[in-house]
Every structure is written in structure tokens, then in C-alpha cells.
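Here's a slice of the assembly, chains where they normally sit.
Per-chain numbering from 1; labels A and B assigned in written order.
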Amino acid sequence: MAATDEHRTNWGRWGDADERGTLNLLTPETVAKALARPRSGRVFSLGTPIGKRGVNTPGRNPTWHVTTTVEDPHAPGNGRAEDVLVLHTHAHTHIDGLAHGWFDGTIYNGIDAKKAVGRGGSNVAGVDKYGPIIGTALLLDVTVGRDPFEPGEPVTADALEQAAARADIPAAEADIVLVRVGWTELFWSDRERYESGSPGLSPEATEWVAALDPAVVGMDTSAIEPQPAPPGVHPLAVHRRFLHDLGTPLIESLALAEPGAAGVTSGLFVATPLNIERGLGSPLNPVLVA
Amino acid sequence: MAATDEHRTNWGRWGDADERGTLNLLTPETVAKALARPRSGRVFSLGTPIGKRGVNTPGRNPTWHVTTTVEDPHAPGNGRAEDVLVLHTHAHTHIDGLAHGWFDGTIYNGIDAKKAVGRGGSNVAGVDKYGPIIGTALLLDVTVGRDPFEPGEPVTADALEQAAARADIPAAEADIVLVRVGWTELFWSDRERYESGSPGLSPEATEWVAALDPAVVGMDTSAIEPQPAPPGVHPLAVHRRFLHDLGTPLIESLALAEPGAAGVTSGLFVATPLNIERGLGSPLNPVLVA
């Protein structure tokens, strides 16, 4: 585990030309360890539905799913159908590219944002550089034993600490840190509440996670930060900390209700971003094997 | 292994209401076995790039990748960028839904095609019913020790048999059967040859694979069948056999050059179709861990 220093960054840690940030922490050794984690072989799908009921990421257009059908003119009763998709890569369950956000003119590794991002997308650190993500996940379900979170409510470092204490692996063994606040599922069950904001990591909680030196961080909200932002906290503070300072990809809008209900606290995590050249993000359907 | 009977179907095998076909063969037990396969922990990404250099599936429009950028008006130097994607689900590396093709008016399990597919997509057996795909892959590289395949050339059952004899697991232990003919990579190295057609499974080879009773079949061509079709062979014969008769999803346009070059013949295979409600297919970036 790295030092718990809020001024720590990973700039230069893997060289000036690095485009993968903390994904460099995933090695054949950590992959082998992760593959050995599952006990039951039970499989959880962590991606939210892409469909008619709307897009669970504020400010993005509803995804188009258009069906095209062709009958074989020479063989009545034969035909085929396909889909056309129009979607934001930062809608539904998705992973942020390292160039998705910039702060004070730079992205991760100190790269000039004007060079990093252009008309053709992510000139450096695109999601096509990520490759498959395979690791040991720690699932911190902070909804256990308490009232539902409120929009804008911070998840504290204490809450994470307590959830970690309930987990069946030491937090230090986690490659991927997932935090569950019970939010993604509200999109279908209580749209009004869902749209009023979301809980998110407090600055201390952010540092608590950062200190674990994770390869990837994910949450079941569309923002990771509390929304609306508490007084004095930058609304993109967590994005800045992970994407910009630490080069740690964020996964948003994860569907964590099922593994949460099953009491799963760790497992094998696999996510395979689409190989989008110069992509600034990718839709994703991660899997957790407990 | 099921009987090698070209009239065999899987209709009714998992009940009349089944929508997942041979994916039912993937169980916690087969998942656990598959997770134990990898020896080196080396990870191969099997999805082709989605980008400016074109779409490697004939007849589909080039994918759009549009970048949107927003500067924070209150904080110069801060901003974010995202992508918009417009794509066919049956372009690039993708998995076919079981309702993607119909023959004699029916899809898998004898469901009336007119009921199965409508304006909203796949009313039954959509890709959202697939869930994560985790299993033991057998990689049959039939390019070994021979001249390059020609467009339209059939891959014979013998060739598969010989490739299987070179594999480091018995064919019978495979959940997923992947066939490599050395084609996907031609899209970038020899566009003209790529577009002139592709090799594909002969009817006997199709039955050879079917007899293994695989959960999923994949190949490094955009069609699985030989293109153009040999005389007397239906151009969609393999699709009919797997999707329609056996309920076996097909994965097309896999990038198999890297594991092929590394001599990999088996491993853990993970693919997570996007959770597209009523989807007739999904883009995919499968991973093979050797």
C-alpha cells in the first residue's frame, strides 16, 4: 500500500510515456491470484440495462436502439435482424478514460490537455490502451445496517473502514475497489429520488481508497462524488484525485444490488472495455465471480 | 458430448421457454474449472479496434466516433471530453443473438420469427438474456503448417481434428470453441484480400464442432461460413446450424493472431455482451487468459 498522502500522485511512476496509470498494477501474478479467488463460481453481471427505460447518467441523450430487418427475397421465411446503437460512452455502466477530465490544463502524468484531447478523441491514454481488466475486487457495501443514503450525503472513511472489516479478504489484497451505496437500482424503482442527486465519497474516504493503491475504483452512482457537492468540496474532486493525480480509471453506474444482497464482499472482477481507438470512455458490462 | 447427428437440435432441451440455448451449459462448476485453466496468467484481448480505419464487417456502415468537449466556464483549464458512438451491433468483433437469423419462419426452439423479432428488437432470446460468458476455450489454429487459406476455402473436419490433436486440453473439455484461419488481421494488412471473401467451416467441420456440444463458437472471420459459398452449400449454413438448430451463439471477427502466434491452444475465455435490452447482438471485447 502506498503512503496515505493527499499530495501523492502517480505521475512518472510508470514513466513519462505511460498511458495506463494504475492498470499497470495488474500483472500475470495478480491475475493468477484473482482467478483463484472465487469459491462458489457464482457469476454477477454488474452492467445496467441499455434500453427503452432511459439512460441513468444525467445530461446524456437517451440511447437509440434501432432494429433493422431484412427478409431473404429468394427464401420466404428466411431473414435476419440487427441493431443500430447510438450512445454516449459515458452513459449507462461505463469506464472513464484517463483523458476524460482535465484540471489546471493537464491530465494524468502532467500531459497538456490540449495535446491529449482533440477532435479525434483521446490522443493519449485512450481506452484502447486499457486492455482487459482482471483483478481481485473488494466490494464495500456501506448500506449494511443503516438507513438509506441521502442525495449529497458523503460516504465517510469510517464507513469504508467498517465495510472493509466485514469483508472476507484483507483490503490490502484488492486490485479493484467497489463501493456500494444502493443507488443505481433507484433509477428503476424511484426515479425522482435517483435524479435528485447521489451520495459519494468524502475527501477523507477518497484518500482512504487512494491509500489502497487500487488499479480501478467503481461505484453504483453516476458520479462517485456526492451530488450535489457539499459546501467547500469541488464537484469533481474524486475525478480529479483518481483520473488526474493517480491515473486510476473510474467505473460508474455499476449494478451492485445483487452481489450486495448476496453478501458478497470480494471476488474475481473482469471488465473488458470496447477497443475504441482514442476513446474517452467505454460502455461496460463487468462481471464479478464470487 | 452429444451424438454427431446433423439432424439433432437443441429445441426443447432446456424447456420451451428457454432463451439462452447452449449458454445453459455454463454452470458454476464449468466456471470453476475454467478459472483453473490458466497457467501463465498471460492475457489476450480478442476484440478488433473500433476506429477510423473502417469497419471489418461487410455491408455495415463505418462506426461513428464523435468527440464532445466542454470547458468549465468558471475554471479555465478545467474541462471534460466524451464520445458519441454510432455503430451496428453486428460490426467489429461481436456476438450474435439467437434471434439474429431465422430460417423457415423460426428461430431457435421453434419460436415463430414474427413473434421473436419486431420493431423493438429481439422479443425473445435477446442478448440481454445471455449474461457473462465464462468458460474453457479450445483454440483450434488451422493455419499451422500450411499455406494461407483462400477466400471461400472450406475448413475441413480433418483440419479441426488435427488442430485439436495439437491442443493442450482434450477437445471434450472445451466450453467455447474458437477457430483461427488467419483472417481478421488481413483487414489491416491486405484489405483487398480481406474483402474478397473468407474461408469458413465446411458442413462436416460444422458437425465436428457441433458434436463437441459447445456453449459458444467463435472465429476470426466475419461470417463463419466460407465466403463466397461453395456450390451447393447455403451461404448461411453455419448460422442456421448453430443459432437456429442448436441455440449456440456465434462470435465473429475475433482477433486471434496474437494467441495464435504465441501457440496458445486453450485457456480461460471471458466475454461480457453489453446488457442491450432486446438486443440482436452486441459488440464485444473478449479476453483469453492462457
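The rule is short, and it goes like this: contacts are C-beta pairs under 8 Å (C-beta built on N, C-alpha and C of every residue); 3 or more make two chains touch, one makes a residue touch a chain.
Remember, predicted model here, so these are calculated numbers, not experimental data.
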Full complex, copies of the single sequence (shown: 2): 4
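One rule holds for everything that comes next: only the chains that are shown with their structure count from here on.
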Degree value of the rotation bringing chain A onto chain B, based on Cα positions, nearest 5: 180
Computed distance of Cα centres, chain B from chain A, in Å: 26
Of all residues in chain A, those that touch chain B in their complex: 27-29, 31-32, 35-36, 38, 40-43, 45, 47-53, 65, 67, 69, 77-90, 92-93, 99-105, 113, 117-122, 128, 131-132, 134, 236, 268, 270-281, 283-287, 289
